[in-house]
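Quick one: this structure, given as structure tokens, is what I'll be asking you about.
Yeah, one chain of the complex is gone here, protein chain that is, but the others are all in their spots.
For reference, chains read A, B and C in written order, and residue numbers begin at 1 within each chain.
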Amino acid sequence: MNRVFLLLSVFVAAALLAMTGAKPIRIVFFGDSITQAGIKPGGYIDRLKQRLPADQYELVGAGIGGNKVYDLYLRLEDDVLAQKPDVVLVYIGVNDVWHKSSHGTGTDPDKFVKFYEAIIKKLRAANTRIILCTPAVIGEKTDFTNAQDGDLNAYSQLIRDLATRQNLPLCDLRKAFLEYNLKNNPTNKDQGILTTDRVHLNDTGNQFVADQMLPLLTAAK
Amino acid sequence: MNRVFLLLSVFVAAALLAMTGAKPIRIVFFGDSITQAGIKPGGYIDRLKQRLPADQYELVGAGIGGNKVYDLYLRLEDDVLAQKPDVVLVYIGVNDVWHKSSHGTGTDPDKFVKFYEAIIKKLRAANTRIILCTPAVIGEKTDFTNAQDGDLNAYSQLIRDLATRQNLPLCDLRKAFLEYNLKNNPTNKDQGILTTDRVHLNDTGNQFVADQMLPLLTAAK
Amino acid sequence: MNRVFLLLSVFVAAALLAMTGAKPIRIVFFGDSITQAGIKPGGYIDRLKQRLPADQYELVGAGIGGNKVYDLYLRLEDDVLAQKPDVVLVYIGVNDVWHKSSHGTGTDPDKFVKFYEAIIKKLRAANTRIILCTPAVIGEKTDFTNAQDGDLNAYSQLIRDLATRQNLPLCDLRKAFLEYNLKNNPTNKDQGILTTDRVHLNDTGNQFVADQMLPLLTAAK
Partner (left out) sequence: MNRVFLLLSVFVAAALLAMTGAKPIRIVFFGDSITQAGIKPGGYIDRLKQRLPADQYELVGAGIGGNKVYDLYLRLEDDVLAQKPDVVLVYIGVNDVWHKSSHGTGTDPDKFVKFYEAIIKKLRAANTRIILCTPAVIGEKTDFTNAQDGDLNAYSQLIRDLATRQNLPLCDLRKAFLEYNLKNNPTNKDQGILTTDRVHLNDTGNQFVADQMLPLLTAAK
């Protein structure tokens, strides 16, 4: 009798453990206005929620408009680590490049890397898995005449190098957007293919970003 | 006999305590290239060392060229808190303004305040006394035609407001430099009065800054 | 008979003289969006029209939004000289300063003077009287913290020096606006005193500019 009870107890414990194991992984999307818009209905985070079972994935938005890499660093504890995330997807860089010419307050490339590394270091210290993204576009022209193309390529390369050096998965949106536009923007439009305004995502853009991120999120599980 | 011994013990203890009390207070100068140059012979930190008894004051330089407020925030733990300072004198802001036009990588005023507050918060948490400084000059012309005059005034005012709100002592170098130049720069020179190059201090400038800081440092003891 | 003829001759001559005398002097206002808005009802050019007899003064607007000094030079023949003006009032400089930080396409101070001198040279060659104006404001704060205050002061000084060197009348709007604001902007507002948006004139501003220009226009007759 005692043995049977013991066996039963083991089974129940295992079942409970399994249920505990079913606790969804928490993924925080950490970024700027693009991320901030991503949680709205039809946004890419919203679309990912449709695709990923809620009992397995909890997706949390942590995007604030106008953020640059050092803004992420400043609010890392409060807005990300406090949520005890399993995975953090960092999507930053557009404003670091763009605000150079629009406000005179962009980010120098060496500082960009320094702050990005500091973010990664803190996330690693908290045992968080990390996914990096390259900044997609500022302007969708396909003849390489968007004013920030060179700089966006440079900062994207800095992020790719970081991913390699730190052995982190990369969602290379810059590359994916360029390839998509080369195929789907034959008339060299400035916007309206994947963005509404050269930077922020339209419906197609949100779906496209969700598609790019999906395999990295399932792989992160 | 016992009484004499007791009395003697008290004296010895008091003497030891006095010696302990003689441990100098450690003051860290936290800033950019102006601070970095301040520790050189003839620099204002070097000049302050001549004026303040070494057994009472230990002055430590923590300036790095090109630093803006967020750079200070990034290296606060390693370069300042690790030294267990009693007092930290924060002298930042020139590059936050200047790099807007020279590199497109200055600091937005709201972010300037945000990072400055974050620095103060961490220093307070470490029980460190704090002295704020306003950024002195970018150009010494006295007819208010230095290109960054307006912006430097604005950021200086942000720092003054911070000092008031946070009840912190302020070394108002911006104000002091303007007053000095109005008296001593009758021919409206761009540089050469207190600076060598519109920004960095010449001998007179180093002495002048030392003179401005001295009463605040002795008061901080 | 002879007497009658003589009398008639005198009458005819007087009539001709009157007709000649009645020809109004033509004043062209040459500038940017501030001038462009000046011809609208309630604008300063419109207000000046109310004050100056139409049989003596013909006021013509030649302002185009976004113009800098070199844009004026480019369209000087077509838009100004073609009108055979007696007087040209040049009001330029705001965009030369402002577009440095907003678009990266401002005007270097030495080039500003060079193009301004080239404009004056061509106007003089066409026997046109010239009135110069200093650029009034980009922001109306009175504590000297408008970001472009230093640069606006510098470019205004360049124009004052030009007026002195070339012996030309000057409408010093920069000086007049500062004085007005120091008296009438006690709460250090950024806009709303003489401007609607830190740059363009509200009703009070249009009246104020008309008041500043009026004595120079009547003196030019």
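Descriptive notes on the structure:
Keep in mind that, in the parts below, contacts are C-beta pairs under 8 Å (C-beta built on N, C-alpha and C of every residue); 3 or more make two chains touch, one makes a residue touch a chain.
Remember, it's a predicted structure, so these values are computed and weren't measured experimentally.
Note on the undisplayed chain: of the listed residues A:56, A:157 or A:196, the one touching it is A:157.
Considering the full assembly, A:101 is the residue among A:101, A:181 or A:212 that touches the omitted chain. Checked against the hidden chain, the listed residues C:114, C:160 or C:198 yield one contact partner: C:114. Remark: the residues of chain C touching the chain excluded from display are 70-71, 73-74, 99-101, 103-108, 111, 114-115, 118. Residue positions on chain A in contact with the hidden chain: 100-101, 104, 139, 143-151, 153-154, 157, in rising order.
The rule we apply is simple: only the chains that are shown with their structure count from here on.
In whole angstrom, the spacing between the mean C-alpha positions of chain A and chain C is 53.
Rounded to whole angstrom, the centroid-to-centroid distance between chain A and chain B, based on C-alpha atoms, equals 39 Å. Counting partner chains per residue, chain A shows two or more touched chains at residues 101, 103-104.
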